[in-house]
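Here the complex is missing one protein chain, while the rest keep their positions.
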Amino acid sequence: MATNLAQSQASDGSDQIASSVDSELESVVIRFAGDSGDGMQLTGTQFTHSTALMGTDLATFPDFPAEIRAPAGTTFGVSAYQINFGARKVMTAGDEPDVLVAMNPAALKVNLDALKPGGTVVVDTGSFGARNLTKAGYDENPLESGDLSPFNVIELDISKMTLESVKEFGLSNKEALRSKNMWTLGLMLWMYGRQRSSVVDWLRGKFAKRPEVADANIAALNAGHAFGETAELSGDLGQRTVGKAEVQPGVYRTITGAESLALGLVAGSKLADLNIMLGSYPITPASTLLHQLANLKQHGVVTFQAEDEIAAICAAIGASFAGSLGVTSSSGPGIALKTEAIGLAISTELPLVIVNSQRGGPSTGLPTKTEQSDLYQAVYGRNGDAPIPVIAASAPGECFFAAIEAVRIATKYMTPMILLTDGYLANAAEPWPIPDFDTLEPFPVSFVEANQEDFRAFRRDETTLGRNWAIPGTPGLEHRIGGIEKDYDSGNISYAADNHQRMTDLRAAKIEALGRDIPEQGIEQGDATGKVAVVGWGSTYGPIYRAVEMARAEGLEVSQIHVRHIWPLPSNMEELLSGFDHVMVPEMNNGQFATILRDQFLIDTFNVNQVNGQPFKVSDLVARIKELA
Amino acid sequence: MATNLAQSQASDGSDQIASSVDSELESVVIRFAGDSGDGMQLTGTQFTHSTALMGTDLATFPDFPAEIRAPAGTTFGVSAYQINFGARKVMTAGDEPDVLVAMNPAALKVNLDALKPGGTVVVDTGSFGARNLTKAGYDENPLESGDLSPFNVIELDISKMTLESVKEFGLSNKEALRSKNMWTLGLMLWMYGRQRSSVVDWLRGKFAKRPEVADANIAALNAGHAFGETAELSGDLGQRTVGKAEVQPGVYRTITGAESLALGLVAGSKLADLNIMLGSYPITPASTLLHQLANLKQHGVVTFQAEDEIAAICAAIGASFAGSLGVTSSSGPGIALKTEAIGLAISTELPLVIVNSQRGGPSTGLPTKTEQSDLYQAVYGRNGDAPIPVIAASAPGECFFAAIEAVRIATKYMTPMILLTDGYLANAAEPWPIPDFDTLEPFPVSFVEANQEDFRAFRRDETTLGRNWAIPGTPGLEHRIGGIEKDYDSGNISYAADNHQRMTDLRAAKIEALGRDIPEQGIEQGDATGKVAVVGWGSTYGPIYRAVEMARAEGLEVSQIHVRHIWPLPSNMEELLSGFDHVMVPEMNNGQFATILRDQFLIDTFNVNQVNGQPFKVSDLVARIKELA
Amino acid sequence: MNELSPKKLTAKDFATDQEVRWCPGCGDYAILKAVQKTLADIEADPANTVFISGIGCSSRFPYYMATYGFHTIHGRAPAFATGVKLANPDLDVWLVTGDGDGLSIGGNHMLHVLRRNLDLQILLFNNEIYGLTKGQYSPTSRPGTRSPSSPTGSVESSLNPAAFALGSGARFIARTIDTDQKRMPGVLARAHAHKGASFVEIFQNCIVFNDAIFADFTDKAVAADRQIFLEHGQPVTFGKESQFGIRRTPGDLTLEVVNLEEQGLTTDDLLVHDETDHLLATMLVNVSGTEGFPVVLGVICCNPGESYDTQVSTQVEAAQEAKPNADMKELLYAGSTWEVS
Partner (left out) sequence: MNELSPKKLTAKDFATDQEVRWCPGCGDYAILKAVQKTLADIEADPANTVFISGIGCSSRFPYYMATYGFHTIHGRAPAFATGVKLANPDLDVWLVTGDGDGLSIGGNHMLHVLRRNLDLQILLFNNEIYGLTKGQYSPTSRPGTRSPSSPTGSVESSLNPAAFALGSGARFIARTIDTDQKRMPGVLARAHAHKGASFVEIFQNCIVFNDAIFADFTDKAVAADRQIFLEHGQPVTFGKESQFGIRRTPGDLTLEVVNLEEQGLTTDDLLVHDETDHLLATMLVNVSGTEGFPVVLGVICCNPGESYDTQVSTQVEAAQEAKPNADMKELLYAGSTWEVS
């Protein structure tokens, strides 16, 4: 993922280029915003798709309300989708949009602050009636008040033009207006010279059973496109060219973190030669993984929508006991409920992959917002001395590889393990060079064979310390396991004091053994020693990457270290960090990973913490780096 | 609790005196061991009681099997009760018994290793038949094999003498034999010159409905006592005198940690002017608190035996919302289940006392053994940035004061808080100077009064940051709370990015505010600077105290620091620790408190970890201290 | 009681200033209206009323009621309600839950709050789907339901909430429909009047993820022929002209639908509803909506027993009366003590 592309930088410290050049842009950030019912997520996804198909690099950030469909016109019902695309490696969805598409006053109100000074606002004047203005909390129409004077405002009566474009299909007014987003999409596709064909294909598929709806949407799409082409709007609404990125050759697709995670788990199960049994209970933003895997039955994937998170993990453990790859997935509150059962999986030494799609906490918190605040829970959150490996995915496409690594660890070490992702990763999309599955190293598990003489369930591999996996159905290996302390050899219940000490030590030693089996920590950018190491983990990869890149471009002595193996840490970590004067740890939490580094290495850390449900801004990070370097 | 008594020490590094002097002993350790059905816990408790009544200081360690009543004669069914009593401050139940009372071969087998060389074994030969020997796994009768030659063995046919003593009451053979423990108790009471009257009273009360059983037991008790007096057993079985301890004047009672905790919670609720609502679900070793409080309805205590631990804590939170002091209590696996709800209590800022009686983990672990391995869970074990105060009790009687402190913190700061005890504390007994309740400072809560103008549920005290507590039933304050992020003022749902940051900061600031309100960390023994600080927490207080005392007696430069406030830590902690060359942290876990000290102060720690279900031995700790000092 | 507000409150007085955040057209709006009306009808004291909910679209309910409210965590509302009532039995507690919140993750608490007979009203908004998490099937979804988590159709049997509640020992069971503004307040008032746990299943339309799932008996066109509204002591009839009825199948332990005129029967031949009969209630909820049988609504069972909170209070009061002078000192000095001087 980290390729060193020399390139020019925006001066405001963000992962985007000011849209000052009209004809050829290096990168552009567009935010589509409207009512939950306006279909902004679909619009954004389709724009992304068309853009990706042209070989432009991109990153996206969908941001939607907790409400399913809040009442029309309210500010809390505004749904937004931001895309940053360009002619170079794009690492984040961009700090500030260049273009804001606001489908109603509420969307304008909520998103205007984010827009870059001098940016462009496209508004649907048809939705700026008194009722909507009031609902959005505007006393005065912002289109008339002068509030928008710092921006290029393009006022279009999109509602009316949409109605016009679909009138031949005889839809009700309400239904016809639903195509507004496609009209807008058509216009934006024209503006940035993208093709409509993939959108048309998608509409035909989606509305296969209601061809008149498909036709109307396509008509609106075409009308928007045609409007751009025919309307004599120069300058402000002229066509822009965004160059192609210099991306590696290969076959690409767009992928979200949730998709990539599902593919990675299936790939991992195939490499381990196991079937997957996912036990899960719906919860935002983790449900998507359940949905994805429920569609992969043809790959031997069984999904169980349990009655709750406890049943979900217990079923997954039961499946592992019976010889499947048990997987369970949830987010913070649901993972909390699984705590007791994780202890059982540790005690019985069964493989299990636990996926936590983190969201804003504590408690119900901010379910649709992103955060990294479940790291403590992952590393420490259990009763007893109960160590467990933890790894974190850092980008949508990288979830695939993180998932494979999770399966490898769980099966090789006979241990439950936690894979951290977050709401941002789950929903964000990026172009993904499709990996060649055949080049991935398989790690098939071997169950104990039938009728072994002197079989003992808790005998173990000398290197990994992973115990025997003997599954029900195998003659001659009948045995019993449970959560009471077990004899280190037979696995029978043992209350002996020495045995408990031995087993406690063994559980710790297993983690140490894994520590010797994970790759040494590498450096993403910069030198192996220097003034500042910016140490991150998880989905902050993009903003940190760009921030360090910019700081380095300014000549600062700063390096980026991004950690996948949270627990145990890579063996060279201490040495690596000791080569820097300052260790800066940016996290979307109150300093949780920093606690681990401090405890383990007794090094002081400079914590940069942001807990507001939003990804870091590149410019903020650059500013913090400058404090140290 | 920590009083500096100058006194002579046993040379073997333990909290006891070798029984070499026959006539006047400074302290003696007796272990009663027998079948679960033999009533050893009752014997021990009654011996303790008689001893305490004489003003002798003491400490006890009950150690019983996980089975309710394992089959007679098996080693895993052996139940033991150890008491250390003496003419000076007794801090632990003693490393090694001076006297072992073994009611059957299994009891001998399991406990002989612990006996001090040259110690005394009292055996009931009547139970050393072939069947029992086989069940205990003896190929040869140890009374004949010479295995016992290092010890003074006193062989008595206790079974036969008991039957003899109760034959007039016409009980069945089986029932008659049940009085064996009272015969033995009678003998031991005679040996150490204790009175029988409190035992007689207790038997009369217990068997009020079956006076013939009471009579038989009393007859056996008297017979055992008479045997000692009349049998011409010199030396080995002579009478010993254990002097009185120099204890502080006052009125005393014996108390276990569970009893003291219950009293402390009630005292705390009275000081806060609240009623208690305890929600709990039975679990070893926490159930005793439920049992204790269920008997205190006359003090306005309501106990709710919930369907599970989740319901238990949720009911407690509901009760706090409605204006009671919500309390919930469990041990590791049950606390794990409460994790999600603890997050809600943090988010809604309601007072709640969560008591964790720690036991051996992970998972079901060793339910009847003691351990300190739930500290990570207490401090870190939640999703989201969810800080919570944690304190730990250190001795049976001290649980009373720790409980009061817990109630004070929870109500003053409007926060859930965790009080850590453990299996050892729950069951161990000690003489307790009854405190004068009237001298304790009250901390009455004040609910918001009816019909306040401009009432906001999330306005808060400027110093403590505790929010308004306005309870249902109060006119004019109707409001709604929940687990979604709340506006910092009104408490209404807020998804605003800035507000979430503000609330996250506020939750952290509350803990800091508390940090300014807890006593500075004191020093139990030794100087404020020096070579070694032994930093402990929880029930290791006794062994650490004695170990440091002994090391100091040998002239080593070592001090003891025992921490009650685990999180936040006392404000002077860093400074205090910086005054020592070495910080030794003994814990009955794999180094959990050490993690906190290392993270917070970036100091290296010398961790002494024991995870075998048993309290530390004084001699082991002394040896470790010597490695550093 | 709030002495400062003697003026009679209207439904509107029970609305808060919070914007209601359900999808336009959601059945929850209608239920909210009916509940607000009910509170006005029964002259509820807002200060003494507490709405408690779990998590789900339905569980947003407390925010819209100008009473005390607690939006808790998923599935656990009955436990919170228990704590509230044990702390203050005088409070009037309403619990709002969904088919996922109350019967999937929260099934156990539902079982036990019913078994214990805590005094509260439970409103279960059954839309046969998980609304808030975007449309996965729930325990009440019909077999074959296609949803994001069951793309080829769910293979689970659906739970009958009322039958489950009866099996759990519920003593008050009623059913109503979101849009039935006329009769819902009456049913809710009955639930409120019942001292003990009152279980009310409300058929609620989720317009976004499960639209019209109840249309086969709620549509105006079929309603009269597909719904029975029970009345205690009244013969069970239905149909536009009350032309149908239910009677015991002669000689069998079952119920059957009859056409009075066609079969030459009178209302005297019909089953007379006895809401105190637990077994009849079980029968009714089991046949309800099955082949040829209309859906049974109204108060199906009301057979009061002493409530849990009352019994707990009684024990506490008894203990306090037995030891009127119980103070901390007495407690500290309980058992044997000795003095060291």
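Chains: A, B and C, in written order; residue numbering restarts at 1 for each.
The rule is short, and it goes like this: a residue touches a chain if its C-beta (ideal position, glycine included) is under 8 Å from a C-beta of that chain, and two chains touch if they have at least 3 such contacts.
Quantities reported herein were computed from a predicted structural model and do not represent experimental measurements.
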Considering the complete complex, of C:R115, C:K134, C:R183 or C:K323, the missing chain is touched by C:R115
Touch criterion as defined above, residue of A:K206, A:K297 or A:R516 at the omitted chain
A:K297
For the chain that's not shown, point to the residue among B:V242, B:L290 or B:I388 touching it.
B:L290
Where the complex has a chain not shown, which of A:G44, A:G257, A:G279 or A:G466 is the residue touching it?
A:G279
Residues from chain C at the interface with the omitted partner, ascending
104-108, 111-112, 115-117, 139, 152-153, 155-160, 163-169, 248, 253-254, 277-280, 282-283, 286, 305, 308, 311-312, 314-315, 318-319
Given the full complex, what residues of chain A touch the hidden partner chain?
49, 52-55, 198, 247-254, 263, 266-267, 270, 275, 277, 279, 296-302, 304, 306-308, 310-312, 314-324, 326, 340-341, 344, 348, 433-435, 437, 450-451, 471-484, 492-493
Residues on chain B facing the left-out chain by the touch rule are 67-72, 74, 76-77, 281-284, 287, 290-291, 294-295, 297, 303, 305, 307-309, 333, 363-364
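Assume only the chains that are shown with their structure count from here on.
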Whole-Å gap separating chain B and chain C, where each centre is the average of the chain's CA atoms
45
So what's the Cα centroid distance for chain A and chain C, whole Å?
40
With chain centres defined as C-alpha means, what is the inter-centre distance between chain A and chain B in Å?
46
Spell out, as numbers or ranges, the residues of chain A touching 2 or more other chains.
76, 333, 363-364
Set of chain C residues in contact with two or more other chains
55, 73
